[in-house]
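Sharing a structure here in C-alpha cells format.
Of the protein chains in this complex, one is absent; all others appear in place.
In this document, chain identifiers A and B correspond to the written order of the chains, with residue numbering beginning at 1 in each.
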Amino acid sequence: MQKITRDQIVSKAVSLLQDGTVSAVLGWRQGEFCYDVTPSVFNTAEDIEANFVWNDFCGANFSKYLVSKTKNIDGKLLVFLKPCDTYSFNQLLTEHRFNRESVYVVGIPCEGMVDISKVKAVSGEGIVCAESKGAGLSVTTIYDENPKEIPYAEVLSERCLNCKSKKHVAYDELLGDEGEVIDSARFDEVEKLESMTSEERFAFWQGELSRCIRCNACRDVCPACTCEKCVFDNPNSGAESKAPTNSFEEQMFHVIRAFHVAGRCTDCGECSRVCPQNIPLHLLNRKFIKDINSFYGDYQAGAEVGMRAPLVDYDLGDLEACDVFERRDSE
Amino acid sequence: MNNRAETLIPVLGVITDVRIDTPDVKTFRVVTPDGKKAFDHKPGQCAMLSIPGVGEAMFSITSSPTNQEYMEFSIKKCGCVTDWLHQAEEGQQLTIRGPYGRPFPVDDEFAGKNLLFIAGGIGLAPLRSVINYCRHYRDRYGEIDIVYGSRSMDDLVDYNEIIDEWTKDTGIRVHLTIDREQEGWNGHVGFVPSYVKELDFSTDKTAIICGPPIMIKFTLDAMIEMGFAKEQVYTTMELRMKCGVGKCGRCNIGSKYVCKDGPVFRCDELSELPDEY
Partner (left out) sequence: MRRISLYSLDSLFGEISKSMTLYIPASDNAGGAVYTKYEDGVEYLNTLNTVKSPKNFFFPHTEDLMEFKLQGKNIDILDIRQESEDFAVFGVRGCDVKSFDILDRVFLSDPVDSYYATRREHGVIISLACTKPSETCFCTTFGIDPTEPMGDISAWMTESHLYLQPVTEKGKALMSKIEHITEACDDSEVLAQKDKTKNILSKLPLKDLSTDAFGSGKTKELFDSPQWAELSQSCLGCGTCTFVCPTCQCYDIKDFNTGSGVIRYRCWDSCMFSEFTKMAHGNPRLTQTERFRQRFMHKLVYYPENNDGLFSCVGCGRCLSKCPISMNIVKVMKSLGGDKNE
C-alpha cells in the first residue's frame, strides 16, 4: 500500500477550504522538533501550507476534539481520521456527542505511528531529525551526524504493532486505498495476564499502577470519557482525589475508569500513548473487550453508528451471572 | 504579619453561640476550649475554619478586634463546610487558624477620614468588623455613612445590631435598601448602586465596598461617575483558598495572592491586576 503524503493531505485540505466545503481544518501543527506535533485548527490555506504536518508522529486521535471544536462552528470542520480514529468517531456519534453534519471526514490510510520514546531508546537523546526512509526511520542526533536507520518494527507504538483495522468505518471521502480489518494479536498480552496466578497478576498491576501520578491525561484524552463533569473532579462526589491516599486507591481510579468505558472503548490506545509513566493502561480495556467478546459474541465498539453495546442491551440469550462465575472457576 | 511556625496546623475552637440572621446566614461565636479568644486580629482579616472530614474554608472575621472575649463569623450556607456548620449546635468543636491577610488600614489611611461603607447581602460580614472598630474608636474618624442593601428585609444580616446600636450612634447615618417592595418595609427600595447615586455623597469620603462581584462592579462605576477616585475606594475579595499563606497557589491573581496580599485591596491596586476575579 502506498503511504499517503503530506502534499496530498495539504492539497485536499486547501481545496476543501477554498471551495467552501469546510470552514476550518483540524490537523497537526509543526512543533519545535520533527516529532512534537500539536493538534490544531487551521483557518487559512496559508497556515495549512506553512504549518500542517503529516508524518510518523501524528498519532493523536482527533475524534474527541470534535466534541468541543464543532460547538461554535459555522459550516463544517474538516477532520482527517486514520482507520482506528474512525471507530472512536462512530462511538461518539452513537453517544450523540456532536453533530455529524458539522464534520467533513477525510479518511487517510495509516501504516502505523511511531513512539518517540522507542526511537530515543535506540538513537539516544539529542534528536534533530527523524524522517521516514523505506521501511524505517532515518534518525540524526546532535551526537552523531551519520543517520541511524531504525526499522519501523522497532519503533512503532504498541497499538500500531497490534493494529486491529486498516479499514475506515466512517468517512465522507477517502484519500488513498482502503484497507481491511486485521486479525490482530492484540489479545496476546491479555492472555499472558490471564494465565498468571492472581497473586502474580496483582503484583503486575501493583507495579505498573504504583507509577501513576494522577495527572488524569489518560482520562482527558480518552474519547470514551466525555462526561461534562467527571466524578473524579467533583469535590462533592466523595471520589475526588488528586493523590493516592493509599496504594489501593490508584487502582480504584483506573479500575473504575476501565469499568466506565467498558463496551464503549474502541481500543484506540490513546490512554497508553499519553501516559507520562508508560503504564500499559490499554491492557485493562482490552481485558474488558476480550471478556465482552467471549460473553456476548464478538463486538467492536464504534464499528457502526447506533449499535447497541452488549452491556447496555438485553437479550434472552444473555449470559447469567452464574455462568460467568462458573467460567471463572474453570479457569 | 503572621509568624506562626506551624502555619497549617490549627488550634481548637468551640462554637458557644449560634445566631440565625437570615434564612441562609448564621452567625457563629467561637472561642478556644478554655473560653478565650483564639488569637488577635485586625479588621478585614480572615481565619480558616474547619470541620475535620468535611473540609476547611476561609471566612472573614465579623467581630471587631476590640471584642476581647470571642470572635464571630457570619456565614452563608453555600457549600460543604458551610452546610455542615449550619447544622452545628452550641458546644460543637471546630478548628481555627489565622489571622490571615492584609487588614483595612483603619489606623493609617482611614484615620481622620469621613467613611462610607457600602455592603450588599453577606458582604456586610467583613465590613461589620471595621464598622464596629470605628464605632469603638469613634473620635478617630469623621462622619460615617453606611449603605446596606439586600434582596429582602429577611436577608439583612445583623438587622438587630444595625437598628438597636448603629442607628443610635451619633454621627452615623445608616441607609438601608432592599431589592423589591415588601410588606412591612417602609425604607428605601432599589439596588445598592443606584441608591448610592441617589444619596449623592460628597466625594470627601473614603469608601469601603463589599458584596457580590456584580454589585461591587456597578457600585464602583457609579462612584467613579460621582467623582470618587479609585484611590478612595477599598474592597475586600474572595477567591478559593487552601493554605492561607500564599503558597498553595489558588488565590493567585497576577503577582498577588488574595490570602496574604489581600483580601483588602484599594481599587486602584485592583485595576493594576489582570481581570481574573
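Basically, a residue touches a chain if its C-beta (ideal position, glycine included) is under 8 Å from a C-beta of that chain, and two chains touch if they have at least 3 such contacts.
Fair warning: this is a prediction, and the values are worked out from it, not measured in the lab.
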- prompt: If you put the missing chain back into the full complex, which of the shown chains would it touch?
  reply: A, B
Message: One chain is left out of this view; which of A:67, A:182 or A:217 touches it in the full complex?
response: A:217
- prompt: Looking at A:4, A:17 or A:37, which makes contact with the chain not pictured?
  reply: A:37
- prompt: Which listed residue, B:22, B:45, B:62 or B:82, touches the chain dropped from view?
  reply: B:82
- request: Please pick, from A:15, A:277 or A:294, the residue that touches the omitted chain in the full complex.
  value: A:277
Message: Contact with the hidden chain only, please: which chain B residues?
response: 2-12, 52-56, 78-79, 82, 89, 91-95, 212-213, 238-240, 242-243, 245, 247-250, 252-255, 273-274, 276-277
Query: Where does chain A touch the missing chain, residue by residue?
result: 31-33, 35-41, 60, 65, 116-117, 121, 124-128, 141-143, 207-208, 211, 213-217, 219-221, 233-235, 241-245, 273-274, 276-279
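Everything that follows uses one rule, which is that only the chains that are shown with their structure count from here on.
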Field: Intercentroid distance (Cα basis), chain B paired with chain A, Å
entry: 51
